[in-house]
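Since the structure comes first, as structure tokens, the remarks are kept for the end.
Only one protein chain is missing; all other protein chains are in place.
Then we have subunit A:
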Amino acid sequence: MTYILVLEQILNGLQLGVMLFLMAAGLTLVFGVMGLINLAHGSLYMVGAFAAAAVAGWTGSFLLALIASLAAAAAAGALMELVVIRRLYRRDHLDQVLATFALILIFSEGTRWLFGSFPLFLDVPSYLSGPVSLPGGIEYPLYRLTIILIGLGIAAGLFLLIARTRIGIQIRAGEADREMIAALGVDISKLYTLVFALGAALAGLAGALVGAIQSVQVGMGEPVLILAFVVIVIGGIGSIKGALAGALLVGMTDTLGGVFLPQLFALFLDPASAASAGASLASMLIYILMAAILLVRPSGLYGGSA
């Protein structure tokens, strides 16, 4: 086990972490501002990936594909908000869970109907493929490095948007007191649609970026959605800072656990049972992490009252 392998895995963990952040940011914003739990966020991730795969297929341009993923997911998100979601803000969480679960069924089966059950493939463009040499003698795929940089860039942009802009002030005010900012003349329903579409666009972009590494298929959003839930539970619901911390923590734990636990078990077990025991425990590791954090802080790392 060399230090290069360790560094590579840390970068992989970082890459998973920033992708989870793109998902978790939208979820936690929507919950923080509108008080809504949205299970269909994973469908927006899928919409982004399919839009990117379709546009890349037509035009051959990866950049256009990424733009299409942002646009399609934002449009799908805005439509979802206008038709269904805005009727749910005043409802209890049970209604929100059910209605957004119904949306998943509609989106998943609708996508299957349009594109079929076979996975699509989105190719990494030639100018982003191949390895790149990093200081310290590490060869790392350029595309994954690009994902990390895009993710960190968006995280920085999002913090600036929320901390420094007028929209950001309105979002934070909406979290604190929605009646008051409505009384101050902010069009709250327009703000809600905007926040929802923003979260959707980030999820769609994440779907397109990850779609080029994995395959683009129906249901691809759901494992990511559940990881994103773990992320925001760990970070504290409603907190963007918590989402970033939680995403990096979950990304690292999941990646490093998957690689190193089997090796750790191999120190005192025979190879076959070490591999299976290590894989079993690694698959549960982030949930154990979540349980441990909840025991100490029931409302997450950066959460207020639950």
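Descriptive notes on the structure:
Rule of thumb we're sticking to: a residue touches a chain if its C-beta (ideal position, glycine included) is under 8 Å from a C-beta of that chain, and two chains touch if they have at least 3 such contacts; residues count from 1.
Going forward, contacts and distances are computed from a predicted model.
Of "Ferredoxin", "Leucine/isoleucine/valine transporter permease subunit", "Electron transfer flavoprotein subunit beta" or "Cytochrome c", only "Leucine/isoleucine/valine transporter permease subunit" is the UniProt protein name of the chain excluded from the display. One of A:Phe21, A:Tyr45, A:Phe229 or A:Tyr302 touches the chain omitted from the figure, and that residue is A:Phe229.
The hidden chain makes contact, of the residues A:Ile4, A:Val84, A:Ile213 or A:Leu269, with A:Val84. Only one of A:Ile237, A:Val259 or A:Ala274 touches the absent chain when the whole complex is considered: A:Ile237. Contact with the omitted chain, checked across A:Ile10, A:Leu64 or A:Val97, is made by A:Val97. Listed here are the subunit A residues that touch the chain not shown: 31, 37, 84, 87, 93-95, 97-99, 101-106, 108-110, 112-113, 222, 226, 229-230, 232-233, 237, 276, 279-280, 282-284, 287-288, 290-291, 294-295, 298-300, 306.
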